[in-house]
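My questions all concern the structure below.
A protein chain is absent from this complex, but the other protein chains hold their places.
To keep things simple, chains are lettered A and B as they appear, and every chain counts its residues starting from 1.
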Amino acid sequence: MVQSICPYCAVGCGQRVYVKDEKVVQIEGDPDSPISRGRLCPKGSASEQLVNSPGRQTKVLYRAPRSTEWERLDLGTAVEMIADRFIETRRRTWQQNDSEGRLLRRTMGIASLGGATLDNEENYLIKKLFTAAGAVQVENQARI
Amino acid sequence: MGQLSGPTDPTTDAHWEHNHPRKGFFTDTSICIGCKACEVACKEWNHNPQDGNLELLGSSYDNTGSLGASTWRHVAFIEQGQERITQARESGRALVNLGMPRIGPPAPDSSDPAEADTTPPDTADFRWLMSSDVCKHCTHAGCLDVCPTGALFRTEFGTVVVQDDVCNGCGTCVAGCPFGVIERRSNGTVKVATSREDQHDEHPAVPNAGIAQKCTLCYDRLVDDQTPACAKACPTTSIKFGDHDAMVETAKERVADLHAKGLTEARLYGANENDGVGGTGSVFLLLDEPEVYGLPPDPRVPTADLPTMYRRAGLAVAGMAAAAALAFLGGRA
Partner (left out) sequence: MANADCIVIQGSNMAECHPVGYQWVAEAKARGAKVIHVDPRFTRTSAVSDKHIPIRAGSDVVLLGALINYVISNDLWFKEYVGAYTNAATLVHDDYRDAEDLGGLFSGFDAGKGAYDTSSWGYAERGEGAIDEPGPGSEHGADATARAAGHSYGSGGPPLEHAEVQRDDSLQDPRTVFQIVKRHYARYTAEMVQDMCGISVADFEYLVRAITDNSGRDRTTCFAYAVGWTQHSLGAQFIRAAAILQLLLGNMGRPGGGIMALRGHASIQGSTDIPTLFNLLPGYLPMPSAGRHDSLDEYLATIGSKQQKGYWANADAYTISLLKAWWGEAANADNDWAYDYLPRLTGAHGTYETVMGMLDDEVEGYFLLGQNPAVGSAHGRMQRLAMAHLKWMVVRDLNLIESATWWKDGPEIESGELRTEDIETEVFFLPAATHVEKAGSFTQTQRLLQWRHKAVAPPGECQSELQFFFELGQRIREKLADSDDERDRPLLDLTWDYPTDKHGDPDPEAVLAEINGRHLDGPDAGAPLSAYTELRADGSTAAGCWIYTGVYADGVNHAANRKPGQEQGPAASEWGWAWPANRRILYNRASADPAGKPWSERKKYIWWDQDQGKWIGDDVPDFPVDRAPGSHPDPSVGGPEALSGDDPFIMQADGKGWLFAPKGLLDGPLPTHYEAQESPVANALYPQQQSPARLVFPRADNPSAPSAGTKGADIYPYVFTTYRLTEHHTAGGMSRWLPYLSELQPEMFCEVSPELATERGLEPYGWATIISPRSAIEAKVLVTDRMVPLKVGGHTVHQIGLPYHWGVGNNAVVSGDAANDLLGVTLDPNVQIQESKVASCDIRPGRRPRGEELLALVAEYRERAGVTMETGNAAVTNPSAEGVDPTLED
């Protein structure tokens, strides 16, 4: 059994995740949590299905320009391709200074949306990497 | 076969030689928020398949409809206007005045709750009732009594459970239940959206297809001293679980409490051991007549009157239909 936190709303209910043979078999409320006292809503109660749902996508997919269908791509290739595009776009859309010569040091060619369902540590790396790369258009649900 | 009607301890009656107190639910519908966590937690723990047809049912926020082979908790939603609220309050008051089970100490103002300064129904002109239904685990269980294979049995907790490997799917129990709870599970799930990616076609096989299925009161959790999944999840403790006697006691106190506040519409369901099923293991606090929630007003186990069993069953079904119609009309009113 592993202690976890529900991934849906921001109440932050405690969950207990039961694992058997490397597979999640049950997720239910954690009675020790002073916030939720073991209770869960329907979404929290459906968390096991969120993990094990047959409809969940577990493979990388790629759609080429003008293509009408997905194709398979392996993860390593995908990350490599994304890194190339990231660097290329950044170079092409780089803005070093504004019209008055003030430093900008940024790209307006790369944007990102998402983070409110992610971990603090993940948001930290995302913000850190994008900021260092000069990509300022980093946004998440908190604006929406 | 043990006693067929009237008050009894079903565990002793079933010749269990131990002192397990009888277990049961108390579902307090006055604090239900209609979230349906009970429905999901139940399905998730028991691996019951999806059985909705993915269309709006046309019954307020209820898209489940009724209890069934794969739905062991069902939350009903009933919208009511002022006229019906007044009727419910009057009928509840009448129950008290008729000397129905004396519920707790009389409240100071209970003689005329309408004049109490705590008059609570601030939203008196409209209300939205929500109520989570479940198998009643009757003291005299029709399903169990009519089962020809012995697949249904009375557990050491006084609950009624299907043994999946014994049931042959004959369906006798379906007619035996005065509440319409138990059903045979169909062997396929409903068809879901047609034009989906192929990974959706790989639905897990439906367990226990063809055989009778209903709430086990989480027998597999009780033997491990765990709370049933629905009661554990319930965010507001609308679903309480515990020793049956304690549940009935709590329920009576709660009704008294609400009456003291002027909410005379509150009444118990299933707590009368002299009713047609000897009282139920799952008791409810309702805020209107049972029919409004789709519950039979006077459930009667068919075996209490064996010769007329089929006639009774027929009546119960008719009663259900009438109740459903009433609930529907109530929703429209």
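The rule is simple: a residue touches a chain if its C-beta (ideal position, glycine included) is under 8 Å from a C-beta of that chain, and two chains touch if they have at least 3 such contacts.
Note that the structure is a prediction, hence the values are computed from the model and not measured.
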Remark   = Note that chain A touches the absent chain at residues 2-14, 17, 19, 22-24, 27, 31-37, 39-44, 46-47, 49-51, 53, 55-70, 73-75, 78-87, 89, 92-94, 96, 98, 100, 102-106, 108-129, 131-144
Query = When the complex is taken as a whole, what residues of chain B touch the one chain not shown?
reply = 31-37, 39-40, 43-44, 49-56, 58, 60-61, 63-64, 79, 81, 120, 122-123, 126-130, 192-193, 195-197, 200, 235-237
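One rule holds for everything that comes next: only the chains that are shown with their structure count from here on.
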Inquiry  = List the residues on chain B that touch chain A in their complex, please.
reply    = 35-37, 39-41, 44-45, 196-197, 199-200, 202-204, 229, 232-235
Message = Using the touch definition from the top, list the residues of chain A that touch chain B in their complex.
response = 26, 28-29, 38-46, 48-49, 54-55, 57
